[in-house]
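Here it is: the structure, laid out below.
All protein chains of the complex are present and in place, except for one that has been dropped.
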Amino acid sequence: MDVLAVLNLGDLAQAFSKMGMFPVFDVAYYIVSILYLKYEPGSVEVSRKSPVASWLCAMLYCFGSYILADIMLGGSPVDYFQHNSHILLASAIWYLIFYCPLNLFYKCVAFLPVKLVLVALKEVVRTRKIAAGVHHAHHAYHHGYFIMVIVGYVKGSGVALISNFEQLLRGVWRPETNEILNMSFPTKASLYGAILFTMQEAHWLPVSRSMLIIVFTLFMATSKVWMTARHSHSSPFALIESWICH
Amino acid sequence: MDVLAVLNLGDLAQAFSKMGMFPVFDVAYYIVSILYLKYEPGSVEVSRKSPVASWLCAMLYCFGSYILADIMLGGSPVDYFQHNSHILLASAIWYLIFYCPLNLFYKCVAFLPVKLVLVALKEVVRTRKIAAGVHHAHHAYHHGYFIMVIVGYVKGSGVALISNFEQLLRGVWRPETNEILNMSFPTKASLYGAILFTMQEAHWLPVSRSMLIIVFTLFMATSKVWMTARHSHSSPFALIESWICH
Partner (left out) sequence: MDVLAVLNLGDLAQAFSKMGMFPVFDVAYYIVSILYLKYEPGSVEVSRKSPVASWLCAMLYCFGSYILADIMLGGSPVDYFQHNSHILLASAIWYLIFYCPLNLFYKCVAFLPVKLVLVALKEVVRTRKIAAGVHHAHHAYHHGYFIMVIVGYVKGSGVALISNFEQLLRGVWRPETNEILNMSFPTKASLYGAILFTMQEAHWLPVSRSMLIIVFTLFMATSKVWMTARHSHSSPFALIESWICH
């Protein structure tokens, strides 16, 4: 009976880790990402003044992780832009969020219960991206553990890591801070996630990849939903960190 | 008789689109580009203080489009620097424009009638670069329409797109603006040109590539000569844009 439960959990994890992300999860990812872009001060003015700059920023928010990972592995930074359907989908969402009459679409997706669901779905995509990034880097560099962590990290953090340059595109320059100097929760969690997935890929963790994906997804989704619901910026890591650093 | 005229026009376009750019057109391109660099405030002081920085900026002005396109397609950013004769030619022109005794060379090429001819020749090169960029991207990504537009765009705009970083090389930093936020006429025209050439490459335009090259060249050369002669910055697109945006 017990063995069966374990098997079933393994099967569930397996199925979950193989589930397609396109289009439902990807749409949630694009919506939440572009929502965060709209929260940035001045981004609405930019969308009126220069739609091209606004569109480019939206694309960086949606596909920054692919761009960075492709750069890290020496590929073309616009490689992902060959997937026309993804780009068109993200562009449509950018258009709806910034230019929809009466701001209707924005109001719908920014409505808290809807947003919480979307945020949870976004974290599913983030975890998958980290796992895929580590796996991809492992394929290119079999023993390049640092490279695996770096690629998984940029796949999870995406645009946050280049926020200084994304802001520059909108005419904003804040050199005194950056995402490495002051890590937000998702960036820090991506780093830890990348380390975990690298350890799994190197067979240093006695756990299957699909199991790690489901556990990490649950942790990320719960944390982010909790933080979003509470409008909180305090990280779940704060307790551990204050304990280590004192 | 009429058919013959059309045939001849087709032949002319064909011949024009196959005409070699080196060295006459390329020289015009280098002269006008480095002329614009000399117009930049502070660039003469930089050429006295650090010839290496000045030379690098001149190279970015002349070959920025190749550097950006190579980066976009995942190649070596200095790939074009293997063409020693092009680099030497551009370096000679940089030397003449910045260091010629009595500023003689500069005075000759900045003399308006001469400059108008050079500006027209430069636009011939720009159009060819856009077409080549789109074609090159099409070769790498058969259905990557966004990539074709991006590569054609950076091939046409060149250094303008990285002007913030080119200025940084000269110790100037103006984060409040950039070429995407405030597009100048050549950048905007390059974007439209890249879209047109991509549509042609995808067979969505009922026109041959060589015909599009000759028409777009005529439009660009006329516009730029007109704007240069009138010292005007108002774009030929302004009328259409004000009509759309109101």
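We just call them A and B in the order they show up, numbering each chain from 1.
Note that in this section a contact is a pair of C-beta atoms (placed from the backbone, for glycine too) under 8 Å apart; a residue touches a chain by one contact, two chains touch by 3 or more.
Being a predicted model, the structure only gives us computed values, none of them experimental.
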Residue, one of B:Phe22, B:Trp173 or B:Trp204, that touches the chain absent here: B:Trp173
Residue among A:Leu9, A:Ile180 or A:Val207 touching the omitted chain: A:Ile180
Selected from B:Met21, B:Leu56 or B:Ala110 as touching the chain missing from the view: B:Leu56
Sole contact to the chain not displayed, among A:Ala13, A:Ala28, A:Met59 or A:Met72: A:Met72
Contact footprint on chain B, counting only the chain that is left out: 46, 49-50, 52-53, 56, 70, 74-79, 81-82, 84, 87, 168-173
Chain not shown, touching residues in chain A: 71-74, 140-141, 143-147, 150-151, 164, 175-178, 180-183, 191
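As a convention for this text, only the chains that are shown with their structure count from here on.
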Cα superposition of chain A on its sequence copy chain B - rotation in ° rounded to nearest 5: 120
Inter-centroid spacing, chain B versus chain A (mean Cα positions, whole Å): 37
